[in-house]
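All protein chains but one are shown at their positions in the complex.
And then chain A:
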Amino acid sequence: MSPQAEVQLVAAVTAVACALPGAFLVLRRLSMMSDAISHAILPGIVVGFMLTESLASPLLIAGAAATGVLTVVLVERIEGTGLVREDAAIGLVFPVLFSIGVVLLARYASDVHLDVDAVLLGELAFVPFDRLEWGGIDLGPRALWVMGTVLLLNAAFLTAFYKELKLSTFDAQLAATLGFIPGVLHYVLMSLVSVTAVSAFDAVGSILVVALMVAPPATAYLLTDRLDRMIVLSAGLGVGYALVGYAGAAALDASIAGSMATVAGLLFGVTLVAAPERGLVATWRRQHRHTARFSAQLLAAYLANPSTPPVPLSEASNRLHDRFGWLPSHTQALISDLRDQDLITVRSGHLACTEAGQQLADEAAQHAA
């Protein structure tokens, strides 16, 4: 495999590994917890590195993941006092843990390949240089094995406990009354988020980990209303970020991770505007259509009503402003539209319903019924 293909593969595997637990983070309104965890694992990484003297040791991953879970526990405990809200609790906990990591790094680990930049940004381009060998045989980039394992772990957890995760995310109380211990599931999920964040930071950095956990499910959420499809779509989006992001980075000679996160942000922006059902454009058009239809129905009903005095075309703006509060521009556009559609007509200078307009008036009567 070419180094370029290896980088893209690691990027895609990392993105999918992050998107899977990310879907539940987003639905549980814990998106910012991924930010907290991905920063707070730094002291765990430093201490783990001091003990194991290797960035790839499973012990380091486990230790750092424990710091991530500690973050969750601390945030929940502080929030649980009822004195501090969750957002403030997150803002209090992770900078402290992150700072401890920065101090430890400067004091004890300044002479090794581990610095704050590397932790925050990572470097996908270096992935092909750190290889796993076994008995002299090259098994490929180490990051591919690490992230592949994490991906399998996350996929296995989501598959095995899909039903339980869904229930405890939607209705934790019902989950508890049915005996599904949602508290335990919560901490297992947060442990997986921590393991994923620790494993991914070396390649993509802790900032991009947040983007890869939050952006795919948040985007997928706008495109589907089924949980299973949302998860699959999140994974697909992750692969898309990796491939498009890599191409962008190659074209611009920029950071691959940064390019992926930019693609993720742009794609979310496009989806927010253009999603077929829930996008801003679709929502605006729906509202616009409703307003236009109801205006047409109101006008038709008004004209069809035998007790309405005749409306001369020249007086229409004033009369309809008095009756419905419509601005003259709205009235003129409406009359012109309805005349084009042959719903109203002008008979000897006065507005009147056509036969089709009469039907529209009948529709309006049903609203009032």
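As a working rule, a residue touches a chain if its C-beta (ideal position, glycine included) is under 8 Å from a C-beta of that chain, and two chains touch if they have at least 3 such contacts; residues count from 1.
Heads up, the rule we're going with is that contacts and distances are computed from a predicted model.
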{"item": "Chain excluded from display, named as in UniProt, from \"Peptidase S9 prolyl oligopeptidase\", \"FtsW/RodA/SpoVE family cell cycle protein\", \"Manganese ABC transporter ATP-binding protein\" or \"Metallo-beta-lactamase domain-containing protein\"", "value": "\"Manganese ABC transporter ATP-binding protein\""}
{"item": "Residue among A:160, A:254 or A:327 that touches the chain left out of view", "value": "A:160"}
{"item": "Residue touching the undisplayed chain, where the options are A:5, A:178 or A:313", "value": "A:178"}
{"item": "Touching residue (missing chain; options A:108, A:129, A:170 or A:284)", "value": "A:170"}
{"item": "Option from A:49, A:157 or A:221 whose C-beta touches the chain left out", "value": "A:221"}
{"item": "Those residues of chain A which, in the complete complex, touch the missing chain", "value": "27, 82, 160-164, 166-167, 169-171, 173-180, 221, 224-227, 229-230"}
